[in-house]
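A protein chain is absent from this complex, but the other protein chains hold their places.
The letters A and B name the chains in turn, as written, and every chain counts its residues from 1.
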Amino acid sequence: MDRRLPPADGEWIDRDAPLSFRFEGETYRGFRGDVVASALWAEGVRLLGRSFKYHRPRSLLSLAGHDANVMLADGLRTNLRGDTLPLAAGMDLTAVNTFGSLAHDWMNITETFSRMMPVGFYYKAFHTPEWLFPFHERQMRKVAGLGEISPEAEAAATPKDYAFCDLLVVGAGPAGLSAAIAAAETGLDVLLVDDQPRPGGSLQWAWRSNEAAYEKFQQLLARAELLPNLKIRSGTQAAGWYPDHWVALVDAQRMTKLRARAIVVATGCFDLPAVFQNNDLPGVMLASAAARLMHCYRVRPLQRAVVLTANRAGYQTALDLMAAGTQLAAVVDLRAEGETGAVLTELYKQNVPVLRGHGIYEAVPTFNKQAVKAAVVCPLDAEGQLQTEHTRRFACDGVVIGVGYSANVAIAAQAGVRFRFDETIQQLVPRELPAGVFVAGRANGRFELDAQLADGTRAGLAAASHLGSHTGEIAAVPPHAGEAPSHPFPIFAHPGKKNFVDQDEDLHLADFANAHKEGYDSIQLMKRYATVGMGPSQGKLANDLAVRILARLNGASINETGTTTSRPFYQPVPMSHLAGRRFHPQRRTPLHQWHVAQDAEMFYAGAWQRPEYYRREGTSREDCILSEAENVRQRVGMIDVSTLGKLQIRGPDAARFLEAIYTGNFANQQVGRLRYGVACDETGVVIEDGIVARLAENFFYVSATSGGAAAFYREMQRWALLLGHNVTLHNATGQLAAMNLAGPRSREVLAPHTDQDLSGEAFPYLGVREAQVAGVPALLIRVGFVGELGYEIHVPATAAHHVWTTLFEAGTPHGIRPFGVEAQRMLRLEKGHLIVSHDTDALTNPYEADLAWAIGRRKEFFVGSRSLQIVRQQPSTRKLVGLEFAPAAAERLPEECHLIVEDGEIVGRITSIAKPSTLGYPIAMAFLRPELTSVGRQVHVRLDDGSLVPAQVVAMPFYDPENLRQREEELVAT
Amino acid sequence: MPHRLLKFALSPDYPESRMFRAPSRLGDRYDVVIIGGGGHGLAAAYYLARDYGITNVAVLEKDYIGAGGTGRNTAIVRSNYLTPEGAAFYQTSLELFQDLSRDLDYNLFYSERGHFTLAHSPASLRTQRWRAEVNKHLGIDSRVVAPGFIKECVPELDLSCGGQQAPIYGALYHPPGAIARHDAVAWAYARGADERGVEIHQNVSVTDIDVRDGQVAGVQTDQGYIATNKVLSAVAGWTTSITEMVDLRTPLVIYPLQALVSEPLKPFLNHIVVSASLHLYVSQSSRGELVGGASLDPYELISMRSTLDFAEGLAGHMLDLFPCWSQVNVVRQWGGLCDMTPDFSPIMGTTPIEGFYIDAGWGTWGFKATPVSGLTMAHTVATDADHPLIRPFNLQRFSDFQLVGEKGAASVGH
Partner (left out) sequence: MKLVPCPVNGLRPLQEFHFGGEVRDMPDGEAVSDAEWADYVFHRRGEGAVKREWWYHVPSGVWFIAERDNRTDEFVRSYLYEENGDG
């Protein structure tokens, strides 16, 4: 039987593009422009999905993504919404969450036990005996969920884009179109979006059979066409509204982040479902779904239908159905008075029974329970209750429900619109609008087409007026007059308990009464206990029913009952759309390629990449590191330290400022000399350290840790303001590169390539000089974190490679080798130098870190000074000390952060360890209780396996305590 | 099928009685007034009644029970904290949780899933070892594991994180890490407290606290004055508005914390996966939804609005770890409030105001502390002395410069 209707203007399908696809193993055909559900429906397939809990047969209900009855998988993609998924050739679709097959889903057995599974049943069972719960849980996890995710699923990188407009109009129905046109005609840059594939909204289905309406629709499109400043994006949902009119627009390809200056919400309404027994059977559908089938996809919805209605629009649907070749078994009107006028006359003419003041008691299933065979209709009493002793049965293959609407408030509510329930139209309408947010059309309670159009124009002009492009009067649009378009309570009890309120969650009417009886009597508690609105469609159809039910149960008004909070997203958004292309910014030093070419093992230090060590053929990582370190001790090595923060402080108050930032004294520092600087935060915790070089009376150059530089610079800037010091700060971290040439032969390597006299007299230890290195202006700093004669060479980043390679070539006869961060850590540990945030933690003060010597005496103020006065009076709880291990312990050594335990109590923690070291035995730095820190004291470190390894407290530095290696010549000179 | 369910099948009428009594009028005087009907406040009420026989108690909730952090968090329970004080406290909580469904006769879906805290750098791995070692010392099941073990447990995980950033070096693994049904915890405590005579008043706002000569005398509400000498503030993200009423200075600042949830998927993710570097934590609920959260919003705000930045950032990080989730649909995002302290530890116990007790500073870790907070605050209120487990967390520690070291090296955990 051909269910497709003859071609008509404005249909969405392209009959010249037939498509073949598979569903549950069978091959079907449809057209481009179909959604999967419309194509299957046209092919006579009624059973399209199974419900979440009872695995009841389900099918199309809204045909617009307002329900989640048809959830499909196609290869590795899953949870596809069949009622909005555009049909594509070659699709191989199956329904998700079926056991066996869609047609024979044995999990439907749960329905048999449904009486045992009332609302919240799982809170009341399975938890005793406790040992059985994991078993129950495993069973529950087997049946939970919908689609199955495949580990093979493609990792999509979906680009995002950005857009800007003056006015965003959401919803391209009659109100949205006219709002967008009115605003664009004032000159505004307007973007109109709609989640449906074509603009027009209800003009394409609800109003489609009205020729005058269709003509107005075409005129609107023509007017829109003439406006170059009006862009229309169909197939694009406004997924979420965020502060400052930042809106996520989502289409099949991407997410667009839009910044608008104002927004008109013309999102219309969802159809309000009716609740009766078996209202979820395939064949029971909303009026808008029937209209979409007929007018957009040109499919005859049913062969013989019962129309359940409570408004004039339902009669129009009935007439449309007849025009589409559907026989009408009956029109059942919940209203006692029913409808009058032409629509009624027309139905009578066709001998359609019209039952006023009646409702549907149940849809009667076919033998296989997968379709409708009849509807049972009863009269309603004065209270709106079905009088079940008077039943009439109408054979039919489906029920079309058009009993009213619920406003689609999602985006408006997110944008801050507050709603109230208007009893005269039985619908939410805006009560309070924030600045720059406007609501129009059915979402604003306007239902006649002319009123919708006029309301759109009003909202468009109001937005234009808000944005300054329109002045003058704006005609108000009178509120809806006459009968409410929506029925107050199209909800009917049935002992069979298959009268569903929330089809996502298989919640039926009695579940609500039961939850209420237990005390879950507010909308929020009801939502959470019964899980109404928590399914994949997020309650688009269920929420308004739930509020109506709860209001009745509480004997309260809808306004007193309230609503739940609208949250993004309007429709689900794939993670790939949100994630975008996932850029990961990386920082590389100018020498990066050189390191890579030298087979460096690179690691991430925050955003930076640094050489951990340089690999050598046939040598273990540990041996590579040790030999790099030994080469520094014995010959000469070079390390890239460009990641160090490099900050410049200039101005008359520069010295004064640094005295405030660091714990030490700098006012009396000589030009051309270095000092070590320690910085604390206001609580007295050590946060930074580095060198402070005085380049001129009013010019200092300081280093900061790689990870902390940006924050330290930022805080320095703030302190400069707070203290009112006359200084100028500059962060030169990225502009400059730095390398440290270290080892006994470093002077020999450098000397031929610099104009600086490197003799101890001309350039002593802790000196700083501006000089040429390899023909490049450089800052030479005589300091050595690693404890050997050494030079830190700071040069412009662009010259780094030249200087580095020049020195490296010069060093080759001297046995130069690059060394990585690991060797540097070993060497500095041997020298007893701590690394802030490695050897210190978020509460370490300078006294604990053995840095008291770095605190300047007689200083009035530095950041943290007053706090340290307080801290200093308190008993100390830990101190950073050196530990050494017997060389024989090599096989059983702790890792960093293993604990030191004495008498079953934690007394300390290893902060750094060098297992092999150039000293020939393992050493470590550790926090230890002060009473245990006497040199020679033995302590025990607990390993992973719980065993203890002894270590001895030793004085630091471990290596060259006299510092002879670095300042030998000065000592010789004196 | 447990036979408890048979009663539903066999009873003609719905056989369940009310979980809590219908609201009554607010009384004139209570022995204890608890401000905040979230998990903490209700648990405190339950233990006050159960353990101390103090039942003339009113719980005042300005919205509905569980409306705040209780119903907005990602329901993770763990005890692998860094400090001995923290670990001991949360371990007690975890042990209470393990037995809570039976204790309250309510299935809280307490489900031990195993909790991974991924390390994306050697530095992060050493912090995890620190935690593991402190945990082991206290008998908490917690250890550092290698990437291979993680991959075995969570095969969908991409250990290279897409190759454009630091890979996974290992993780702290905490087998008892669990998830639970968060709302149900509040409901079950509410029922337990209600059964014992505690009055739970929803939709009642406290507008002022009456303090006379440094001693609490009563509470002013939008529904009248209540005389009482003991007030427990258990309102987490709203604490600053309560402490303002009694002129109590605290370090608390309020930050939003957001979360999101996917459509239901067939359960595949059996563990809780946390990455501090990527600011992410995710687990799969018993309904099959992936529930995930990120770090705090970047600035203070006492509002539960959503931001797109959060959803973009979290989705990006989820795909860094789980590239096969690209097509997974996110259905909803939401927000809650966190009352942050400078040392990432709560503020609990007595205060300089006699009869005013505080249970705050819950930051991102409040849910997992629900039972132990109730237990210890009940003790504190009943005996007017801080329970030993919460002594390190007294507000006084800030004035004394005696902060708790939970912040560790710098890492943030959830």
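Rule of thumb we're sticking to: a contact is a pair of C-beta atoms (placed from the backbone, for glycine too) under 8 Å apart; a residue touches a chain by one contact, two chains touch by 3 or more.
For clarity, every value in this text was computed on a predicted model and none was experimentally measured.
Of the chains you can see, which ones touch the chain that is left out?
Result for the missing chain's touching partners among shown chains: A, B.
Based on the whole complex, identify which of B:290, B:308, B:321 or B:369 touches the chain you can't see.
B:308
Just to verify: which one of A:41, A:217, A:242 or A:804 makes contact with the chain not shown?
Once the missing chain is taken into account, the touching residue is A:242.
Determine and list the chain B residues touching the chain excluded from the picture.
Counting over the whole complex, chain B touches the hidden chain at residues 239-241, 243-244, 249-254, 298-303, 305, 307-309, 339, 342, 398-401.
What residues on chain A make contact with the chain left out of this view?
Residue positions of chain A that touch the missing chain: 242-244, 246, 257, 682-683, 714, 717-718, 721-722, 731, 861, 865-867, 869-870.
As a convention for this text, only the chains that are shown with their structure count from here on.
So in the complex, the part of chain B that touches chain A is made up of which residues?
Going by the criterion above, the answer is residues 1-2, 4-6, 8-9, 14, 16-22, 63-67, 71, 84, 99, 101-102, 105-112, 120-123, 126-127, 129-130, 133-134, 136-137, 143-144, 155-156, 162, 164-166, 181, 183-184, 187-188, 202, 262-268, 286-288, 305-308, 311-312, 314-316, 318-320, 323-334, 342-343, 401-403, 405, 407-410.
For the complex, give me every residue of chain A touching chain B.
Where chain A meets chain B, its residues are 52, 76-79, 97, 113, 115-118, 121-128, 130, 133-134, 136-137, 140-142, 144-156, 158, 240, 242-243, 246, 248, 257, 414, 510, 513-514, 517-520, 522, 524-525, 528-529, 535-536, 538, 565, 567-569, 572-580, 582, 584, 586, 603-605, 683-684, 837-838, 841-843, 867, 870-871, 874, 895-899, 901, 906, 909, 942, 944, 946.
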